[in-house]
Structures are given as structure tokens and as C-alpha cells.
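Excluded from the complex is one protein chain; the other protein chains are retained at their positions.
Showing chain A:
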């Protein structure tokens, strides 16, 4: 049984327009799956639909099924909120596109990281404090003590995204969804955060759903990719096949523009995946 099975997923806007249409893919336990598409192609909406977190007014139809060890098989589309709350965090967790807005501006970093640790692992008091520092160290944050006491506006963008990753990982999910986690960061920090994510996912044999508009980044990080255009899949297959032999004209266009960034691709492949 697959960890995540998406079949015939449609996301409809309040006006009735299809923003995502007839999307199907599966993610196996421990697999790394890439979702590629230009801005506005429906990548973030797909991620939100998988979590049952579409903005008010939008509706999803089709089927999104989670089957993780230790939990019951769950159909997300149409499931009651109570059921979804249990599923979120436990099975799947998200790192968002914009690291500043993904953190509560009025809450110290330490408390925000503590939230999932307390709920998911039942930690309290001194043990919780220790776990918070450990979680921050795990994402290679120097000075975890200072960062734990800081507010989001007091740390850098790269540090914020590391904190967001720490929070997502604190849930110990079977599937981590990363929605363009590095788009808002500059190139060097981008490479660092990608390498970090790569290592952490491998360490825990978590499944990864990696979303990006950047084929080079996705191909360097994932086994399977799916290319999305205007809310519909235009091509899917193993990352290697798609890069070497793109069929759809849009896929070819993506590969061609990625070739220009070949150097970057090589660097990521060399330093990243095992």
C-alpha cells in the first residue's frame, strides 16, 4: 500500500473554476517525490488539498488517501476536521514557501518549536527545553539558546527556514511536504538548506514531497517528478528519465532552461543525494 495515493484530484475555486484538475500520483514510504511547475500552476494548492487545508470557499474532489504505519487508512477529501487534526503532524507536515510569515511574529522561537514537541512527544518542563535545543541543533543552527529566545524578526531568513524545518520535523511525520522552502532565500543559503533537508530526510527515511519551480533543484533531490502546468499534469516519471528524455513541449522547455544551470545541478548532485 502506498503512503500517499492521490487519484483524480480536482481543486475548484469559489467561482467554479478548476485550479487543479485530475491530478493523480502516489508517494511510497521513504520515497522522494518532486512536484514541478511555474508560478500559479497549482503546486501550493495541491499541497494544501493533501492536508485538507484549502482556503475557505475552495473545494476538493477526487481522492487523497494516506496509509501510514501506526494509523488507520484515511481518505482526506470530505473527512471531518477532528480526523484531519489527528492526521496532520502525525503523518504529514509542511515547510512553507515564505519563512517569515510561517512563524508567529509574537511568539519566541523556542515556544513555537516546543508546541509540536509537547503535543506529539508529550514532553514537559526541563525535558521539553532540552528537546527544543536539540531540535534547533539538528537543523545546524549555531547558538540554539539565543535563537530559542529570539522572536522571528530577530533572526535571518535562512535561520527562520531552518526553524520551520525543525518544527515540521518535530512532529516526526511519515511524509514531509516542502513547498518551495528555499525560494525566498539567496543562492548560497538555498544550497545549505537543501543539503540539510536532504540529509535529514535520509536519516529518518521519511518520504518527501518536494515542490519547486526549479527543475534542477527537484531533479537533484528526488526520485520521481511530476510536471504541473495550469493545474494539470503534463509529464511524470523518474527524475532521470524526465531530465534525459522530456516528452511534453513544456517539459522540454523546462529541461532546456535547466541545462543553462547545469553547473548548479552538478554541484547539488555531488554534494547532496547519497
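Everything below uses one rule, namely that a residue touches a chain if its C-beta (ideal position, glycine included) is under 8 Å from a C-beta of that chain, and two chains touch if they have at least 3 such contacts; residues count from 1.
Everything that follows uses one rule, which is that contacts and distances are computed from a predicted model.
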Which of "PQQ-dependent sugar dehydrogenase", "Acyl-CoA desaturase", "Lactate utilization protein B" or "ABC transporter permease" is the UniProt protein name of the chain not shown?
-> "ABC transporter permease"
The listed residue (A:102, A:135, A:196 or A:258) that touches the chain absent from the view is A:102
Which of A:86, A:140 or A:248 contacts the chain that the document leaves out = A:86
Which of A:167, A:217 or A:258 touches the chain that is not shown?
-> A:167
Name, in rising order, the residues on chain A that touch the hidden chain in the full complex.
-> 48, 51, 53, 55-57, 81, 85-90, 92-94, 96-98, 101-107, 115-116, 119-120, 151, 153-154, 164, 167-168, 170-171
